[in-house]
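For this depiction, one protein chain was excluded, whereas all remaining protein chains were kept in their positions.
Take a look at subunit A:
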Amino acid sequence: MPPRTCALCNDARAILKRPKTGQQICKECFFYVFETEVHNTITEANLFKSGDRVAIGASGGKDSTVLAHVMKTLNERYSYGLELFLLSIDEGITGYRDDSLETVKRNQQQYDMPLKILSYDELYGWTMDAIVAQIGKKNNCTFCGVFRRQALDRGAAILNVDHIVTGHNADDIAETVLMNIMRGDIARLGRCTSICTQGEDTIRRSKPFKYAYEKEIVMYAYFKKLDYFSTECIYSPDAYRGHARAFLKDLEAARPSAIIDIIHSGEAFEVREDVKATQKSQQTCKRCGYMSSNELCKACTLLEGLERGMATAAVTDRARQKLDADGPSPGNLRTIPFFQLPASLQNPTTVETPP
């Protein structure tokens, strides 16, 4: 059988079957379509403007390693005019982060981007190892999620950037759409497919890989010979998310477009106006200044629970009530430093440029 020619350039020999479309294409065309689709995602959503300072949330895992590479490539190719930074969070899990942080440090050299590593220890006074030692291995992912999200924002504020990009890919988003429907999380369902989230006064946060298949990210890393570390959370992962992911993989095997079709669905509906009106509005945490839907943000609640030896406090409402019933928080509690937005984002109403 003669070698197949690439379905895109009709010239070179096809060496791979594209997971997203099933087309048989050559390596160069694969790089081209992969990068161009990310570029289309960025331009269609007007994610950046020239001169923006953008932090890439870098974990050393495949998504963020490829993201750093693609962001640098596109920034140069299309003259986005962005100033790129790497921002890494060190959760303080012995033996788990060390290798991936090395990857990030190497990226800093290769891509010539400034790197900021922010540790849980320096921010919250607690490493994940210490948290696990106190509360055991259950419910840890609650800490992971809440602490990491806030840590990224705080790191971004320290770097004085306008924007954080993360490596969330199409599989992550499709899975989240399904989970939010099945769990009835209407607030998250409404926003989980938006490429960019920004509250009243938060740092813009976006997902340039929202249409990139996980398989293609791996393929890209493979052909570009980028090295990365697998960054599965070693503490109790979310069982429900595991079910959703397995289901998504089955759907993808039945019809590869399923991932993109789910994202399309998620973008084609929104929460009804009358339902939206009943949702909680955002405020800022009275203790640390971070955005929150309650008086105390989730991170502060979790932290207070840890400090007072009632670690499950923010995990269940009942535990939170117990915490409240136990009296006011003692004054000597370790707390998170007060959150300050980067200068450019303060008083957002005044940044409008005159005509």
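In this text, a contact is a pair of C-beta atoms (placed from the backbone, for glycine too) under 8 Å apart; a residue touches a chain by one contact, two chains touch by 3 or more; residues count from 1.
In this text, contacts and distances are computed from a predicted model.
S.K.: Using the UniProt record as the reference, specify the protein name of the hidden chain from among "NEDD8-activating enzyme E1 regulatory subunit", "Methyltransferase small domain-containing protein", "CMP/dCMP-type deaminase domain-containing protein" or "Cytoplasmic tRNA 2-thiolation protein 2".
M.R.: "Cytoplasmic tRNA 2-thiolation protein 2"
S.K.: Of A:Gly92, A:Pro256 or A:Gly305, which sits in contact with the chain we cannot see?
M.R.: Considering all chains, including the one not shown, the answer is A:Pro256.
S.K.: With the missing chain put back, one of A:Arg77, A:Arg106 or A:Arg191 would touch it. Which one?
M.R.: In the full complex, the listed residue that touches the missing chain is A:Arg77.
S.K.: Who touches the missing chain here, A:Tyr32, A:Tyr111 or A:Phe223?
M.R.: A:Tyr32
S.K.: What is the set of subunit A residues that contact the non-displayed chain in the whole complex?
M.R.: Considering the whole complex, subunit A reaches the absent chain at 8-10, 17, 19-23, 29, 32-33, 36-37, 39-41, 43-44, 77-78, 177-178, 180-186, 189, 211, 240, 243, 247, 250-251, 253-258, 260-262, 264-273, 275.
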